[in-house]
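Heads up, one of the protein chains got dropped from this complex, but the rest are sitting where they should.
For reference, chains read A, B and C in written order, and residue numbers begin at 1 within each chain.
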Amino acid sequence: MPQARKIINDPVYGFITIDHPLLLQIISHPYYQRLRNIHQMAFAHLVYPGAVHSRLHHSLGAYHLMCMALAELKSKGTDITPDEELGAKLAILLHDAGHGPFSHALEQELIKGAHHESISLMIMQKLNDELDGQLETAISIFTDQYPKKFLHQLVSSQLDVDRMDYLNRDSFFTGVAEGVIGYDRIIKMLAVKDGNLVVEEKAIYSIEKFLLSRRIMYWQVYLHKTVVAAEKMLIRVIRRAKELISKGEKLHAATASFDKFLHLSGDKIAVAGLLDDFCRMDDHDIMATVKNWCDHPDKILSVLSRAIIQRKIMHIRLQAQPIDEAFRKEKSKEIAALTGLETGDLSYFVFGGEATNRLYNLDNESISILYKDETLRDISEVDNALINIKISEPVKKYYFCWLRV
Amino acid sequence: MPQARKIINDPVYGFITIDHPLLLQIISHPYYQRLRNIHQMAFAHLVYPGAVHSRLHHSLGAYHLMCMALAELKSKGTDITPDEELGAKLAILLHDAGHGPFSHALEQELIKGAHHESISLMIMQKLNDELDGQLETAISIFTDQYPKKFLHQLVSSQLDVDRMDYLNRDSFFTGVAEGVIGYDRIIKMLAVKDGNLVVEEKAIYSIEKFLLSRRIMYWQVYLHKTVVAAEKMLIRVIRRAKELISKGEKLHAATASFDKFLHLSGDKIAVAGLLDDFCRMDDHDIMATVKNWCDHPDKILSVLSRAIIQRKIMHIRLQAQPIDEAFRKEKSKEIAALTGLETGDLSYFVFGGEATNRLYNLDNESISILYKDETLRDISEVDNALINIKISEPVKKYYFCWLRV
Amino acid sequence: MPQARKIINDPVYGFITIDHPLLLQIISHPYYQRLRNIHQMAFAHLVYPGAVHSRLHHSLGAYHLMCMALAELKSKGTDITPDEELGAKLAILLHDAGHGPFSHALEQELIKGAHHESISLMIMQKLNDELDGQLETAISIFTDQYPKKFLHQLVSSQLDVDRMDYLNRDSFFTGVAEGVIGYDRIIKMLAVKDGNLVVEEKAIYSIEKFLLSRRIMYWQVYLHKTVVAAEKMLIRVIRRAKELISKGEKLHAATASFDKFLHLSGDKIAVAGLLDDFCRMDDHDIMATVKNWCDHPDKILSVLSRAIIQRKIMHIRLQAQPIDEAFRKEKSKEIAALTGLETGDLSYFVFGGEATNRLYNLDNESISILYKDETLRDISEVDNALINIKISEPVKKYYFCWLRV
Partner (left out) sequence: MPQARKIINDPVYGFITIDHPLLLQIISHPYYQRLRNIHQMAFAHLVYPGAVHSRLHHSLGAYHLMCMALAELKSKGTDITPDEELGAKLAILLHDAGHGPFSHALEQELIKGAHHESISLMIMQKLNDELDGQLETAISIFTDQYPKKFLHQLVSSQLDVDRMDYLNRDSFFTGVAEGVIGYDRIIKMLAVKDGNLVVEEKAIYSIEKFLLSRRIMYWQVYLHKTVVAAEKMLIRVIRRAKELISKGEKLHAATASFDKFLHLSGDKIAVAGLLDDFCRMDDHDIMATVKNWCDHPDKILSVLSRAIIQRKIMHIRLQAQPIDEAFRKEKSKEIAALTGLETGDLSYFVFGGEATNRLYNLDNESISILYKDETLRDISEVDNALINIKISEPVKKYYFCWLRV
């Protein structure tokens, strides 16, 4: 039997305790260890040098908050069996296991049509097979088929421990103190009412603060213009490589696993057959490859690669209003003159689009506040509510990038 | 002219301000940006998942403390010219520029005979040439040839801003709160006496705490047994690869730059001619390569590589006394039986040695305390001194590793 | 000459440096030292046991932020003379010197018609006389007569260092993490445009967060129902004592100074003649007196006093809507039956009113955001502004208290 108890130092929460052999087994599995080498925030560290924490660290953090939340609910009399407790902990531990290198940034570029959550589910199912069905409850909770809805809501909802951890952790590591949330207060105020997760009245201001922190993190960090530009550049490096390959050029990635994915074609790839390969890729594969391409004869590939490695990030405009057409044309003409490229190829060096909250969804699920008289009201309907249509609107900005020369 | 002022968020100090065009130029140079991809603490993150901060981050932090220290000394009347101020800032910014991938862990494995400080100096000299001699003062301070000794002492001595930052930053990111030091108090108490850096009497307990924190970080973190084992394994991967190459096997690194270094031979390599290649390597090159080698036909290479990537770190004993000979023999026999390997090759899977404070030197330089009556005493001679021969003894432990099967 | 430099440990900011003899003289003056014994947050510690920090501590904190702000503005090229710098520091150091015991809670009860700011001014003028006019500039800045308007705005405006410190400090000591503000970011973004204090565009989210923190602190802390009830009770203790005195009863305070104020009568008291006595009073005088009154033969006085000392705070309803008339009547009848008191006297044990932000004004002054193109926009007019009419509305709640029996 493996050591049954492990304490992990965490700068955010102090200590994280793993106290079940199955949890230890999952954590030490290569599929999970891989997350160690995927930055939680992709290229955000180009602007916030501290933001180099990993997906593994985030999963452990979310797991820690899950432990706290379950303990709190149990102490308030909510019935949670040991099997359900373990299931919820496994579900959160593995919720991000399906992320590929650079997480959201490359999500649709490496494997078209496969959302990371569906890959997380595949991984859980594979582990479930390996472990003789010990993940059944976890899978049921993860896919929201488990009868006690609040367990899934802890994993995924407006107030889940995933968001609580990433907002808090991302704030911590970026040093953007404005994003820090009162996770302990919110967790202390969680309750279950009619099978659903709710928060007690006292937590109203903490919830408002939580929603505002999310807003701040989006605008100031997740959609920071340099970060957006860098991610768009990386997408174009991969796209260019695939284009060259499709034209019959011999082009290789630095690692065998990444090379396989680079040479895949087709719109919707059956990841299932490639799961093992997928689970060998992490940020290292991409970065080592981009480094090699710095000297590639294809100018577009090498210029973009070098710009990423040397942090010569493209110029970018990021604003609430659509980009002025005249400005776009002027910049296109400039870059075309400089590079001699024409439409098509030129679009690698001058391009625009909409930056939305692709990273994390701000959807319409509600947060229910439980009043002392046992009634429920949505957070947007409480007295003097701060949260109104304004801040719940989807976050969208227009960006326009052009080569730095 | 580049933007003349930049503020960087830092979770440790809040904000770091860069306010001179030359500093901004250095920071945006590819030689400096490379440090972004070298972990400050090599494999420590295998045990402390938060410890993924970079050498770039540490250099910026040390630079920040240098700014604070210089401002403090100036406010106390120490004469420091603008040129000296800039020089000291540049020197600390670049003091670690010569670190290769995995810093200390691979220092003697990749380029025999070249200490990272001598490479830092080469880099400064090259940048000095590129920038028309603007780094003259910085180089003079870095090499301790500048007349005002305290400037060099701020860069490198028992109480330099380098140590203050790394102890503090490493404590912060590992979550080992015991290592946090009162850097602000120490800096507020710095003074210059007869040209040398001293600390005022009031700081005695902070200094003692600083020395103790260093001790704690060594034993608990830098020489953590899992970290030691992982680093020894990585050294053996590189060593095995070089051995195979020297035997004529075709073996390649994942990236062009690392491949060049892998194929170098000779005891003392003239890095000078390879500086540009050296400055293209970072942790990504190593990790991508080790990932590729997981499937290499050479068993020794692939077993070690897979063990690193999947975090199946070798068993290790790490203790104050030499390892019992009988125990060593027993383990050797066990592993020999299991692997069928003989001496020589067996030493890749069973080995021992002494772990000393190779990471950072605990040398004999003194820390001078300045009393109110203007006399000086060494920290070890103050009333009720805590610091005595005991904790200033070199840190040494014996380790012994064997394959996890 | 007094020691010219003093470093004070502060849990909120680390260290506060006092580096001018005049500042040290002011700080060691009994008028200033008195603030040591006045709680910054009156009775908030009944709910938040950590909230026992003093007015002296807050003044020192605001002074520290002033030092940071002035240094920042100077580094950006704003012209500030040494005399102006000292003046601004003195002004903020003394801005709250006119607070009496329990600050806002008793402000209109002890000395009718005298706002604490007018008393702060009297104190500054008196010190100016004592110190041969060395506070001239400070007084001019404090009273907004100094030509460089931004200096007064640093002392008193929507974004002054007073608010920045109290929000931050109150959050820190209460443990209400949601109230913590990014003071360092805001200060780094301060600038002067056309003689007025503005903030750079980058600080928008920090400013929004600052305004939200204020909102949270009002609702969750400053207007916490138990705190409101306790303060209303203390007001009634003083009021009852004065009433008894006016009826000719012999009733004394525990201290000579407080006794004098208790026996004053008239609507608008000329504090000027009593300044020295006023400056001898602090929270101790009130609390010792209330303790003595626990055994006073007058039931109303002793019941209220005991309730305060033993923390048997009255029942309270605090809500956004006016209190239901039927409920008020019912409770009045209940308490009347229990105590045998009739209207008039009964109003000591059953009473209601409106709790507004009397503590700190949320007025209409604007916060100007400076864009990169040098234009100014109000914080409420920026893209995707969070701050709209909703959260800038005056904070008002209806309260209703009745005796706990």
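What to note about this one:
By definition in this document, a contact is a pair of C-beta atoms (placed from the backbone, for glycine too) under 8 Å apart; a residue touches a chain by one contact, two chains touch by 3 or more.
None of these values were measured; they are calculated from a predicted model.
Taking the complete complex into account, A:Gly14 is the one of A:Gly14, A:Gly113, A:Gly133 or A:Gly195 that touches the chain left out.
Of B:Arg34, B:Lys188 or B:Arg215, it is B:Arg215 that touches the chain left out of the display.
The omitted chain makes contact with just one of the residues B:Gly98, B:Gly182 or B:Gly352: B:Gly182. Although one chain is not drawn, its touching partners on subunit B can still be listed: residues 177-178, 180, 182, 185, 205-206, 208-209, 212, 215-216, 219-220, 319-320, 383-386, 388, 390-391. Residues of subunit C that touch the chain left out of the display are 8-12, 14-15, 28, 30, 33, 36-37, 45-46, 48-50, 52-54, 56-57, 60, 172-177, 254-257, 280, 283-285, 287-289, 291-292, 295, 309-311.
Hidden from this view is one chain, which touches subunit A at 7, 14-15, 17, 19, 75, 184-185, 188.
Keep in mind that, in the parts below, only the chains that are shown with their structure count from here on.
Our note on geometry: subunit A versus subunit C, Cα centroid distance of 44 Å, whole angstroms.
Centres computed as Cα averages put subunit B at a distance of 50 Å from subunit C.
Distance between subunit A and subunit B, defined via averaged C-alpha coordinates, is recorded as 31 Å. Within subunit C, residues 185 each touch two or more of the remaining chains.
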